[in-house]
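Let me give you the structure first, and then I'll get to my questions.
The other protein chains are all here in position, but one chain of the complex has been omitted.
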Amino acid sequence: MKRSLKALVAGFALLCSVNVAQAADIKIGTFLAVTGPASFLGDPELKTLQMYVDKINSEGGVIGKKLKLIHYDTGANPKKAVNFAKRLIKKDRVDVIVGASTSGTTMAVIPIVQKAKIPFISMAGSVKIIEPVKKWVFKTPHTDKMAARKIFLDMNKRGIKKVGLISGSGGFGKSGRSQVLALASEYGLTITADESYGKKDTDMTAQLSKIRATNPDAILNFGFGSGPAIVTKNVRQLGIKLPIYQSHGVASKKYIKLAGSAAEGVRLPAASLLVASKLPGSHPQKKVIQAYKSSFEAKHGPVSTFGGHAYDALYLAVEAIKRAGTVNKAKVRDEIEKTKNFLGAGGIFNMSKRDHLGLGLDAFKMLEIKNGDWSIVE
Amino acid sequence: MDLFLETQNLTKTFGGVAAIFNLSFATRKGSVYSVIGPNGAGKTTLFNLLTGIYKPTSGAIRFAGSSIVGQPPHKISRLGISRTFQTPQIFLNMTVLENTLVGCHSHGTSGFFSAAISSPQSRREAARLKEQAMENLRFCGLDHLAQRDSDALPYGELKRLEVARALSTKPKLLLMDEPAAGLNDSETSKMGELIQGIQKLGISVMLVEHNMALVMAVSDELLVLNYGEYLAEGTPEQIQKNQKVIDAYLGMGDENDDLFD
Amino acid sequence: MNRYRGFFVLALIIIIAPIIFPDSYFVTVVGVTIALNALVAVGLNLLMGYTGQISLGHAAFFGIGAYSSGLLTTMFSWNPWFALLMGLLVTWLVAEIIARPILRLKGHYLAMATLGFGIIINILMVQPTHITGGPDGLSDIPVLNILGWDIDSDIRWYIVANGALLLGVWLALNLINSRIGLALRAVHGSEVGAQMMGVDIERIKIRIFVVSALFAAFAGSLFAHQQAFISPDSFSFHFSIELVVMVVLGGMASNYGPIFGAAVLTMLPETLVVFEDYEVLILGAIMMGIMIFLPQGLWVGLSQKIKPLFLNKATSSVESVGG
Partner (left out) sequence: MSDVLLQSLITGITIGSAYALVGLGFAIIFNVSDVVNFAQGEFVMVGAMSAVSLLAVGTPFVLALFLALIVVVCIGLILEKFAIEPAKSATVVSTIIITIGASIFLRGLALLIWGKDFHSLPAFSGETPIHLGSATITPQSLWVMGITAILVYLVHLFFNRTITGKALLACSANPIAASLIGIPVKRMMLFAYGLSALLGGAAGVLIAPIAFTSYDAGMMLGLKGFAAAILGGLGNPMGAVAGGVLLGVLESLGAGLISSGYKDAIAFVILLLVLFFKPQGFFGRAGEERV
């Protein structure tokens, strides 16, 4: 018994001594859901960060220093995220944190970054992250609220009045659902049905036939992962001919691949990144987007908007550090907040004291899936 | 002597087959009352009925004047009936002393809370119960093994440990299910002395046993069961001369217990 | 007294660790997680290790504690301590209600029933979004305060969480060495045997189920305040499994095994992060390996493997003297 106690103490000692890092580097901390249910977010995000940290370093770094990326995999578990955030702050002593793939993990670490007074740029969707504004917290992805508005505007244009809603029971789906329910009346829409499905559900025809029974003009699905693809397939299998709207949560080619021909005609709001080549040459973002897309695809395969959020988060931080000329946390934070006309993958960012996202509705394009590819709806 | 444990028309069926059928008998306080019969006669089933492990299909069981039918085993134990098992149900995860202490369970009152905070009252009680348990171990000749893990005990001592543990419940009636099974001759005679010692303490004993020498030596009265039914009852001498009993045993062939060892 | 020796060693380790490694992440941050997990594991061990009743749903009680504290302090601005007491009370009620039918089941049926219970409670945390905050969870859970002392730093949490753990271990130790503890272990050894000794096995199983649920709920309340944010993901089926693994991996039916198990299982992912995608694979392999080669768990298994080393020496020296 005593020996194992000794071993335990020795183990502690060993673990605590591995705490050496080069002080000269700018340390960027990140904790992403690289495995687990949200790995389709975390995976491209991490790949993007690694790719661009290498790129920046090969070009000479920032303010004369190299970047060092320190990453931990949360598996989308908020408990792990809390400890990893503390580890980044306390043990790794990072200068800025970009990260958190999911809203759950983001919300979990907010109290910690606020207390530690360290700039934190999240890559998660929920509007709750930045509303109300928290001093040290920023984010890059469009909010679910924006997505709902964009979709509703398009529905208005098409004369849709009644909407059957189905959403995933995960954080993204639930949060999107509450935005949809809150905003619908503002656009003169009625929600005829409000159904949901679980993360690992394999068939949603039961919910969808219930929705069909309420006679909506269109079906709206808020969710990510495999769920939206199953919903899309199931709608068509049931012979429902109504227009389908998806959220920005499915903005990746994988969705089209999984849903197959059923995805034809599905509309969704998404960042311009998905339709880079179809953008007019005059589009201000075109250069940035195409550069990101081609370098990501050269290395890792089809691009998704999720990796783009990581690109934006990294560059928002890097640009702020450049402008501040230091890694002083307070100064970097102030500079992030002062970001103006930053051309990112997700849109053009204009931050302010009251807006820690800085994207307008125009950052979203309404897309329609045609012939297995994205097309822009004008 | 007054009637102590009695059954009336006791019947227990399993899926239509009667393991005990229409059995009536009565024991006397302070006696050693043995139940014998060929294998499958329903002796263990009878014990399970008397201790509340099985619920009778019909019939009555009265102990010290009141019905115990439908009472759960722990209540029956608290009323004063304890037992040992054919295959010892020793708590192999505990020491000898701890096993015996469990027997004292109903004689303690400290509950979860006072135990968890180790209140003075619960500590006093623990000391008192420990003394009782040690006394019973001594009585069964196991006191020197008190701190031993029970799973390291030889079979004969396991059997006696069961007795010590059962005695710790302070029973009025002790049911012993084949206490000598698997024991060698010297262990068996020790067990016989133990049974007589228990009787001397004023505790009534009800015995199921195949070793006829032991049964005949210690019993005041015998009940013979055959296929779950009453066959005969009487003193050892009467039973040995009973023609029905002799026939039943002879009918079973010679692999069975030799009644006239 | 003898029974407290391990307790004092544990207390010593807990006190010394932050002195040797002040402000170390692994002591003051991971140490808090270990302590809270260990507290639940010690309680679960009372049920699983000592009484022999499996529960694959203990994350639910941890969650009930956490959500009671979280909801009452944020929505109704209760004093955290009243909220904590309320959490214990609610847990008591829930545990008492489900214990009766659930504990009549045995073995795998009991495993399934507790697992189902855990999943139901988790769904009740996810679905009523307007109350629980849904999958996005509850934020801004206030700081705990002990006699005017705000528990708002890692080291303070280290003290509180480990204090709670020591309290839990002390209670568990006393309980196990008492008349009640003997009865619990008797139930594990032989249910009929215990019944015949006058132990009301149904009642005592219910009692210990409630007690171990209270351990979990207490840890859950502390967890809610320590994290300041809770969401259903922290109380899922996976955490229930993790808890069982902590108890079994460390070693059942020993008071320190589960603590050791909690420490190992909490540290493991922290140290395996360097293996990135291999982490999952390695975790699975370690679990299988330990159970195959040390079926009694790390604590008991290792100490049994180590003991003979000393004993052999001792006996051989005795022999040489005798020879």
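Chains: A, B and C, in written order; residue numbering restarts at 1 for each.
Convention: contacts are C-beta pairs under 8 Å (C-beta built on N, C-alpha and C of every residue); 3 or more make two chains touch, one makes a residue touch a chain.
What you are looking at is a predicted structure, and each value in this text was computed from that prediction instead of being measured.
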{"item": "Candidate in contact with the missing chain, chosen from B:Gly15, B:Pro120 or B:Gly202", "value": "B:Gly15"}
{"item": "Chain not shown: contacting residue from C:Ile120, C:Ile146, C:Leu167 or C:Val274", "value": "C:Ile120"}
{"item": "From A:Tyr197, A:Phe349 or A:Trp374, residue that would touch the chain that is not displayed", "value": "A:Tyr197"}
{"item": "Selected from C:Val244, C:Met267 or C:Leu302 as touching the chain missing from the view", "value": "C:Val244"}
{"item": "Contact with the hidden chain (one of A:Gln50, A:Gln114, A:Thr205 or A:Gln290)", "value": "A:Thr205"}
{"item": "Residues of chain A (touch criterion as defined above) contacting the omitted chain", "value": "34-37, 39-40, 43, 166, 169, 195-198, 200, 202-207, 209-210, 213, 225-226, 229-230, 237-239, 254, 257-258, 260-261"}
{"item": "Chain not shown, touching residues in chain C", "value": "48, 54, 101-102, 104-105, 107-109, 111-113, 115-117, 119-120, 123-124, 126-127, 192, 237, 241, 244-245, 248-249, 252, 277-289, 291-292, 295"}
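One rule holds for everything that comes next: only the chains that are shown with their structure count from here on.
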{"item": "If a chain touches chain A and chain C alike, it appears here", "value": "none"}
{"item": "Where chain A and chain C are represented by their mean Cα positions, the distance between them in whole Å", "value": "35"}
{"item": "Contact set on chain B toward chain C in their complex", "value": "51, 53, 72-74, 77-78, 82-83, 85, 89-94, 98-99, 101-106, 108, 110-112, 115-118, 122, 125-126, 129, 165-166, 168-169"}
{"item": "Residues on chain C engaged by chain A in the complex (per definition of touch)", "value": "6, 9, 13, 17, 20-21, 23-30, 33, 126-127, 129, 134-137, 139-140, 152, 154, 227-231, 233-234, 256, 260, 263, 267, 269-271, 273, 276-277, 279-280, 298-299, 302-303, 306"}
{"item": "Parts of chain A lying in touch with chain C, wherever the complex brings them together", "value": "1, 3-5, 8-9, 11-13, 15-16, 19, 34-35, 72-73, 76-80, 82-83, 86-87, 90-91, 103-104, 107-108, 110-111, 115, 126, 128, 169-171, 174-175, 177-178"}
